[in-house]
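Partial view: only certain chains, each at its native spot in the assembly.
As written, the chain order gives the labels A and B, with residue 1 at the start of each chain.
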Amino acid sequence: MRTNGRQPDELRPVTIEAGVNRHAEGSCLIRCGNTEVICTASLETRVPPFIRNSGLGWVTAEYGMLPRATTERNRREASAGRPTGRTQEIQRLIGRSLRAAIDRVRLGERQITIDCDVIQADGGTRCASVTGGWVALRMAVNHLLRSGIISKDPILDHVAAISCGIVFGCPVLDLDYGEDREAETDANFVMTGRGTMIEVQCSAEREPFSRKELDSMLALAGKGTARLAAIQKAAIP
Amino acid sequence: MRTNGRQPDELRPVTIEAGVNRHAEGSCLIRCGNTEVICTASLETRVPPFIRNSGLGWVTAEYGMLPRATTERNRREASAGRPTGRTQEIQRLIGRSLRAAIDRVRLGERQITIDCDVIQADGGTRCASVTGGWVALRMAVNHLLRSGIISKDPILDHVAAISCGIVFGCPVLDLDYGEDREAETDANFVMTGRGTMIEVQCSAEREPFSRKELDSMLALAGKGTARLAAIQKAAIP
């Protein structure tokens, strides 16, 4: 039994509320336990220089955290003068993950920017951002389809992410902040709706992990992301 | 009649939901029409150098806007590398306004930081930040009183803020974004619960304004902030 009373393979309660922002082409508020992230998708005609005139589309992501999303107040990144290394690493992960499930030819030469802003944090914010970000992306693409701007759906599959870890020697799913601090190994998995993998990140925090431990976490992640894909499906308006 | 159907002295619907953040010592979500701001109050023992060992407290504020709070997506300030002049001007205003209603001796040598993050913008975000920020401050001070850290209430009065303007020649209260863009004159008033003034800012946007127009706006602001003080009172848990 885990310190939070969950089974090793048990997700926290997850809710996704779509349409929380009246300006964005897609948006949702995703809650995973006490972690809360607002995700918006913004459709832009301006694309980055390296794809200009290529006919290809682009999906990118930015990530932020309100100063008091955390137990102790954090310094605002705009005051610090630059996004931290952690922030940049997370926004690269979100962007890469969502691009992996999109047909950039079908999207056409336009950019969709996914903003993930953590309102309250209790572990797993990057995974919640990927999962919620996909819902915002799906809505923005639906908007493009409905308004006839594109005609074929460029989204190839669901994309959802979940953390796993080895905590007190036991592989567990969806760590909260308390577990994350104790974990010997910390992992994030981004997977598609059909169970193939987009990203595997697994780091020893205290001591090296074995192949067997990695296999256990892979199995947990497969179950978790399948459940998240079902919640995504139900949330799309 | 205004373009949004309101009377000249009519506020937009205002709601204040307290306690929206589980980490902060005080917090609320204030909605003024379509403008939505999350305000948190963070209690810190570290104080700025200029009051160290003075026995006096400090209240400061920071302000931010999610990239898609606006009709068009805005660049994230952390990417831009620094807070804009507008952001700095607003956070100085919020801090100055809230400090004006606090007895810094009674607060004692500690700092309360008010973070105001605009989730959705439709005009009047700085005024909503002052009004909601006061609620978060009130809750954090109540926390200090309840836990016996301080014994005398350092808050002297309510502080609330509202915008006014001259739109198509007519003085009106609480401009939304559409009115704000059309206004000949743009003003913000910060007032106490008993109707005295903390800050008056009034700028000609298109042509100079007369003394008579300033007087009309002062009257509107007095009514508006009295109404807001009542809403603040009802919102405190």
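The definition used in the following text is that contacts are C-beta pairs under 8 Å (C-beta built on N, C-alpha and C of every residue); 3 or more make two chains touch, one makes a residue touch a chain.
Predicted, not measured: the structure shown is a model, and the values here were computed from it.
Whole-complex copy count, one sequence throughout, 2 copies displayed: 6.
In this text, only the chains that are shown with their structure count from here on.
In the complex of the two chains, the subunit B residues touching subunit A come out as 21-24, 27, 34, 38, 40, 42, 44, 62, 64, 66-71, 73, 76-83, 87, 113, 115, 117, 119-120.
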